[in-house]
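Note that this complex is displayed minus one protein chain, with the remaining chains in position.
Per-chain residue numbering starts at 1, and chain names A and B are given in the order in which the chains are listed.
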Amino acid sequence: MEFMTLHDFMFWTKGMAYVGMGLGLVTFVAFWLFVTERDEDRFADKEEE
Amino acid sequence: MSHHTTPSKGFWTPANILTAVILAIGLVLTVKRFTMGIGSVTNLTDDNPWGIWIGFDLLCGVALAAGGYTTTAAVYLFGMKKYQSAIRPAITTAFLGYTFVVIALLYDLGRYYRLPYPLTIYPGPTSFLFEVGLCVALYLTVLAIEFSPALWEVLRWKRLRYYAHSLTLVLTIFGVVLSTLHQSSLGGLYLIAPSKLHPLWYSPYLTMFFFVSSIPAGLSMVIFEGGLSHKFLHHKMDDRHLAESSGVTLGFSKAAAVVLFAYFNLKWIGVALDHNWQHLATGWGAWFLVEMFGFVLVPCLMYAVAAREKNEKLAFWASILTILGIVINRLNISLIAFNWQLPAEARYLPSWEEIFITVFIITLEVTVLRICLSKLPILHEHPEFKGAH
Partner (left out) sequence: MKRRKFIGMLAGAGASLAASPASAGGTHHFTGYPNSFGVLFDSTKCIGCRKCEAACNKVNDLPAQPEPFDDLSVLNARRRTKHDKFTVVNKYEVEGKPVFRKIQCNHCLEPACASACFVGAFVKDATGAVSYDAARCVGCRYCMIACPFEIPTYEYDDPITPRVRKCTLCESRVKEGKLPGCVEDCPKGALIFGRREDLLTIARERIRKHPGQYINHIYGEREMGGTSWLYISGVPFSQIGMREDLGVTPAPELTSGALSVVPAVVGLWPVFLTGAYALTKRKEKIAEEEQRHAVAEAVVETEAQAAIKLKAALDKAERDKQAAVDKAVKQALKEAEEARKQDESSDTESNKEEG
């Protein structure tokens, strides 16, 4: 990709950053669930029903 | 006053009559706005494209709805379980606050029907307004889910309530992330206009100032509304809410005092970094000092004393002063110190119709809030779901 203006460059890179943020957030949740999967009190914070 | 209180007479209290009048005039102005254009009701010009609908409704509305994320973070993330009863009122106000921010925005947008454009087909990621839009949309969703259990309880939809509740942790963290971002991004909106905003208010720290000041804003709203509901909705509050409310007030006072203190210091560092000391000697400088001392340092000290001496009344007054301070700060940045170099005749003053539409939207919001507080388990626990938090 070649960018002629700083604005073009930012339009592309900031857009990529937003996509990355979205992916990062979703994978972080998944990763946290993976890390804590075998904790006994994993759902201790949830209400007891 | 009649002894035979028929239902209709009970409803038409002076407050309700005033509400009805405001709503009626507001509806007429709404029709005018949407049939004759923005220009027919506002004093907006090409020099002043943003008026009080942005400066007050959006900037102040979002800052004062910060009680949602501050309270959920305090209770769910930082372990202040004793403030549990503050959660629902805070989330309710935040949810309604954001909803009405979006409604107010529809009045201001020239082509309101294209509101989804930036988030769907035409994203413009270089803009801070894109950031604001994205985060407000996502956060409104988060707040809707956080608010929903109150509704599911009344409807007795236990499964939905359970699902909504099981997301608490994730929603709380998302809520803090999204709030951090859009609170700060509202300040970021003005980063692109250094030539229009007075140097005392313009700073590369604008984003941080907006975020940091949103914390005492949110805490103060919780304290303020707590004080009001104690006075006027006492009968709607159960023992738990009544018992915990003083703890909430004093605990939040302490937090607000500390954050206001940090904010006060950071603002001076902002002045130092841009070397704007010489402006302090001008009229604008005097106004800046009024904001800094009268509406940041004074409420900070009031909160500190209130927390030390367990003085709830002082905390209530401090919350009013803090809220006023936040409103003054946001109006300074968006309207008063914005376009400060324009000649007086080109400056903006809102029209009465603009102001009235703002009053109309606030009235609508307060009305919906009153209905929610009286019909939903917000200031009291639903008998079937007692202790289930």
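Quick note on the criterion: contacts are C-beta pairs under 8 Å (C-beta built on N, C-alpha and C of every residue); 3 or more make two chains touch, one makes a residue touch a chain.
This structure is a prediction, so every number in the text was calculated from the model and none was measured.
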| item | value |
| --- | --- |
| Which of B:Leu29, B:Val176 or B:Ile361 contacts the chain that the document leaves out | B:Val176 |
| Candidates B:Tyr117, B:Phe232 or B:Phe293 - the one touching the absent chain | B:Tyr117 |
| Residues in subunit B touching the chain absent from view | 33-40, 42, 44, 46-47, 49-50, 73, 76-79, 108-112, 114-115, 117-118, 122-124, 126-131, 133, 169, 172-173, 176-177, 180-181, 184-185, 188-196, 204, 206-207, 343 |
| Missing-chain contacts mapped onto subunit A | 2-11, 14, 17-18, 20-21, 24-25, 28, 32, 41, 44-45 |
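By our rule, only the chains that are shown with their structure count from here on.
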| item | value |
| --- | --- |
| Whole-Å gap separating subunit A and subunit B, where each centre is the average of the chain's CA atoms | 27 |
| Complex contacts: residues of subunit B adjacent to subunit A | 123-126, 134, 162, 165-166, 168-170, 174, 177, 388-389 |
| Contacting residues of subunit A [partner subunit B, same complex] | 7, 10-11, 14-15, 17-18, 25, 29, 45-47, 49 |
